[in-house]
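Shown here: the complex without one of its protein chains, the others still in place.
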Amino acid sequence: MLEAILRSRREEQEILLMTHIVIGYPSFDDSLRVVEAMVEAGVDVMELQIPFSEPIADGPVILHANQQSLAAGSSVDLCFEFGEAVSRRFDIPFLLMTYYNILFKHGIDAFAQRMADAGLAGAIVPDLPPEEADEYLAAMQKRDLAPIFIFSPNTSDARMGEIARVAKGLVYCVARKGVTGADTTFSEDLDAYLARCRAATDLPLALGFGVKDRADVDHLRGRVDLAVIGTQTIRVMDEQGVDGVKPFIEGLRGPA
Amino acid sequence: MLEAILRSRREEQEILLMTHIVIGYPSFDDSLRVVEAMVEAGVDVMELQIPFSEPIADGPVILHANQQSLAAGSSVDLCFEFGEAVSRRFDIPFLLMTYYNILFKHGIDAFAQRMADAGLAGAIVPDLPPEEADEYLAAMQKRDLAPIFIFSPNTSDARMGEIARVAKGLVYCVARKGVTGADTTFSEDLDAYLARCRAATDLPLALGFGVKDRADVDHLRGRVDLAVIGTQTIRVMDEQGVDGVKPFIEGLRGPA
Amino acid sequence: MRERGYYGDFGGSFIPEILVATFDELVDAFAEAKADPAFWREYETLMSSYSCRPTPLTYAENLTEHFGGGRIFIKREDLNHTGAHKANNVMGQGLIVKRMGKQRVIAETGAGQHGVAAATMAAKFGFDCTIYMGEVDVQRQRPNVFWMEQLGAEVVPVSSGTRILKDAINEAFRDWVTNMDTTHYVLGTACGPHPFPEMVTWFQSIIGSEARRQVLEQTGQLPARVYACVGGGSNAMGIFSGFLDDPVELVGVEAGGRGLETGEHASRLASDDASVGIAQGYKTYFLQDGDGQMKETHSIAAGLDYVGVSPILADLREAGRVRFAAATDEEVVEALRLTIRKEGLIPALESSHGFVQAFKEAPTLSRDDVIVINQSGRGDKDIFTVADAIGDPKWKQFIREKAEEYDA
Partner (left out) sequence: MRERGYYGDFGGSFIPEILVATFDELVDAFAEAKADPAFWREYETLMSSYSCRPTPLTYAENLTEHFGGGRIFIKREDLNHTGAHKANNVMGQGLIVKRMGKQRVIAETGAGQHGVAAATMAAKFGFDCTIYMGEVDVQRQRPNVFWMEQLGAEVVPVSSGTRILKDAINEAFRDWVTNMDTTHYVLGTACGPHPFPEMVTWFQSIIGSEARRQVLEQTGQLPARVYACVGGGSNAMGIFSGFLDDPVELVGVEAGGRGLETGEHASRLASDDASVGIAQGYKTYFLQDGDGQMKETHSIAAGLDYVGVSPILADLREAGRVRFAAATDEEVVEALRLTIRKEGLIPALESSHGFVQAFKEAPTLSRDDVIVINQSGRGDKDIFTVADAIGDPKWKQFIREKAEEYDA
C-alpha cells in the first residue's frame, strides 16, 4: 500500500518530502492547521508523533513538543481521533510515529486495528528493533500496514538485510549518529552509506535527521526517494507560527 | 617562714582566711585596691594568680579572669612587679598561684629568685605534681620559699604522706572533685577526708573549692586552719565592684 | 540478529537502531570478561586495593536487643570508597571500558551517589566524564554535584520531563546515540537494555558472595531473611545474588513515599499502582498511566525515586522468589535515627528503607534466626535532606549565617 503510493508519487517527483509533527503541539487545532498547510505545500507523506513521556531517540525540540502536548492533555485516544480526521480529509499517506510502550500498553493488535480503522498507512517505532517485533509485525501485516524500520550508518550490511526482510513501505535511513534535531553535514560518507542501504533493500529510502533546507533537499535528489524534514518544521512553527510552515515547505522543493 | 607566720596568726584566730585574686583582673589598679580591701578586712594570706592562657584546673569565673587579664596586657613581669608592690606594702604573706609553664618558660630557678626578691612567701602550682617537681623543690628550698601542694579527696593515704614530705608552708586541701567555683556541700565525708589529711601532715591545712560564705567558714572552724575563698571574692567584685569586697570578707568571720 | 537478554518475561533490549552495534560490542565485551577468570580477579584486586572490599558484615547487637527478635547483621556497603555500593558497579564497568578502548564515560545520577562514583572511576581511569542529573536532584544533592565537578566531570542538569532520575537516563541515552564510538554509558543500576541488568548485577554480586561467606563464618548459619532497598535494584540484586539458591527469604523494600494510598511513592513491585511496560530500553513494571505515560514518583530518597525497576527483580517477584514491601518517608527517618543512636551507623536514606522493613519483622523472629540488612550507602551525603526531615534549627541557623557570609 504505502510503498505503491510512494512509487507512484516518485514517478512525478524526483524527491518526495516527508514531514513530522507531534500531535497536539502546540495544540490540536494548530496541529490540524499545520497538516493542512503541509498538504497544500505538497508534502508527500507525514509522520504524526503520538507523544510519549520518555522519547529517548528525540532531541530537545521534539522532546519539548512531546512534553508540551502531554501537559496540554494529549492522550492516545485523542491522537487516534486526530489521525483519523486528517487521513480522511487529506489525500496523502499518514504514518504514526511513537515509542513502543504506547503500543504495548494499548495492546499491539488493538493498536494496529485502530490504525487501520483510522486509515493510517504505517508506523515508525524507533525503540522497537526487529528482534522484539514479532507480535507487532504480525498485527501490522494482518492489516496491510507498513512497519517502518530504520537503518543507521553503523548498521551492518548483514543486519540491513535482516531488517529489510521485515520492513514494509519505506526504510528510514538515519543520516548520522545522534538524536533528531542536530545539524548534519552531508559528506561523502553519506554516499557510501546510502549505497549500502540501497543494496540492502528495494523499498523507497527516506533520509532523515538534520535535513533542514533546500540545499539539503537538493543534495538528496537522486540519492534517496524521500527527504524527511522533522525538527526543522517544528522550529519554523515555533519561530514563525503556523503561517510560516507553508512557505517553508514550498521553498524546499519549489522554484529557486 | 610561711608556716611560722600562719601558726602565729592561728594563735589569735580560730580560723584563718586565705583569698585569691587574678593579678590584673579587671585591671592592675583594681587588683591593688582589692588587696588593700582584703588586708583591711583582715585576710591572713593571699594567693595572687599569674594568669595563664590554659588554666585547666580553674572553673569559668577564674578562667574568665585569666583571659581578661591577659587580654588587657598582663605579663609575668607586671605580675612580679605587682607581687613585689603588695608584699612590700602589706604585712601579710602573699603566695603566687600559677601553672607550671609560667615557671618553666621563665626558668624555674630564676622564677624562684624573683619570688624571693619580691618578698613572696610561696607558690601553688596546680598542674605540677611532686613527681615532676624536683627542680622546683630545690629552687624553692634554696630560698626558703614554700612549695604548696594539694591533697584531694581521692589522694590515697600513702600518696598524702609522700606529698607531705615535700610540701612546705601549708597543704591545700581540695574539698571536692571539680574545678574552682562550683558549690560544695560540706558533708560527713569531709570530716573523714580532713582526718586523713590531718594524719598525713602537721602543716596547717587550708580548705578550698566552694567556700563562699560565713556558714561555710563557721563549718570549717576547728576542722582546718585556713578557709580559702577563691571564686566567691571574684564574683563579689564582679557583681558589687571593688567596694563590695571589704564588707564581704569582714562578714565571713566578723560578728554575726 | 542477536538474542536479547530476557529474565522471564522482563528485560530485553528496546534500543534505537543506531545503538544496536554499540550494544553488540558491549554484550561481547561483557561476555568475554565474564568468561575470563583473570577479569574477575582483576576486579577483586581493584576493589580491595582502591575501595575496601570485602566490606564488613557488622553484628548490630544493640538493635538486636532493642527489638528482641532475630539477630541483625548489617552488610556495610557504606564503607566502600565514595560511600555506597555504586562503587562496585562503576569500577567493574570501568574495567570493561578499558577493554573496549573507549575514552569517555557518561552516567545518569539520581541521588548523586552513582554520579560521584562514576566521576571517581573516570578520574582514576583517566576518562572524560559527563554526568546527567535531573534539575530537582541537582538541587537536593548539591554536595555531590560539587564533588563530581571537583573530580573533573561535567554535570549537566536535565530540565526535561520530571527532572529527576528517569529524565537523566533519557538524556544520557541522547548523548550516547551521538557519541557511542568514543563513549560508554555507565548505567548505574540493574535496569536498562540488556546487558546492563545482568552486568550490573554481576558486579554487585560481590556483595552477596561476601555476605554469604561472612554470615556463615560469623554465625555458622544462613540468614532467615535478607533485606535490601530497591531503587533500580542493583544493591538488592547484589546481595540477593549470594542467596538465590539458598532457603533464604529475600525482601526488597521500595520507596513508600508519603504512603502507598497517596499515590506519591515509587513502589513498582510492592504496590498495585505499577504495570508492565517498555521504556528506557527494557521491559518491566513501571509506574505509568493507562496510555503508557510515566508518572511522577516521590521519595525522600533521591536514589529510589524511579519509575522502573530491575527486570530481574520483576521476574523474581513473579516467581515468588523475592517479597516486596514499601517504607514511607516518615518510617525511614525514624529507622535512620534509631540506627544512628543504637549502632553509630548512618545509613543513607535509600538504605534506611531496608532497615524499616527489617525492624518491622525482626521482633517476629527468634534469637536463633539471623537477618541481614544491606546498608547500601552512608548517609552523610544526605545531610541537607536529613537535617530538613528532622527540622534541626541549628542547622538552619548555620545555613542562614553561611548565606549571609556569602552575601557580604
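Just so it is clear, A, B and C label the chains in written order, and each chain counts residues from 1 on its own.
The rule is short, and it goes like this: a contact is a pair of C-beta atoms (placed from the backbone, for glycine too) under 8 Å apart; a residue touches a chain by one contact, two chains touch by 3 or more.
Keep in mind the model is a prediction, meaning the values are calculated, not measured.
Asker: Which shown chains does the chain we cannot see touch?
Answerer: B, C
Asker: Out of C:Ala33, C:Ile164, C:Leu313 or C:Ile346, which is the one that touches the chain we can't see?
Answerer: Residue touching the chain left out of view: C:Ile346.
Asker: Which listed residue, C:Ala31, C:Leu216, C:Ala319 or C:Ile383, touches the chain dropped from view?
Answerer: C:Ile383
Asker: To test your reading of the contact rule: which positions on subunit B touch the chain that is missing from view?
Answerer: Missing-chain contacts on subunit B: residues 52-60, 63-64, 67, 70, 75-76, 99-102, 104-106, 126-132, 149-156, 159, 162-163, 174, 177-179, 182.
Asker: Which residue numbers on subunit C touch the omitted chain?
Answerer: 48-52, 55-59, 62, 76, 79, 81-83, 119-124, 126, 139, 142-143, 145-147, 149-152, 218, 337, 340-346, 380-381, 383-384, 386-387, 390, 392, 394-396, 398-404, 406-407
What we mean here is this: only the chains that are shown with their structure count from here on.
Asker: Taking chains as nodes and touches as edges, what kind of graph is this: line, ring, star, complete or other?
Answerer: Its topology fits none of the listed shapes; call it other.
Asker: Report the pair of chains linked by the most C-beta pairs in contact.
Answerer: Maximum number of inter-chain contact pairs occurs for A-C.
Asker: Can you check how far apart subunit B and subunit C are, centre to centre, with Cα atoms defining each centre and the answer in Å?
Answerer: Centres of subunit B and subunit C (C-alpha means) sit 66 Å apart.
Asker: On a C-alpha centroid basis, what's the spacing between subunit A and subunit B, in Å?
Answerer: 98
Asker: Where the CA atoms of subunit A average out and where those of subunit C average out, how many Å apart are those spots?
Answerer: One centre to the other, that is 38 Å.
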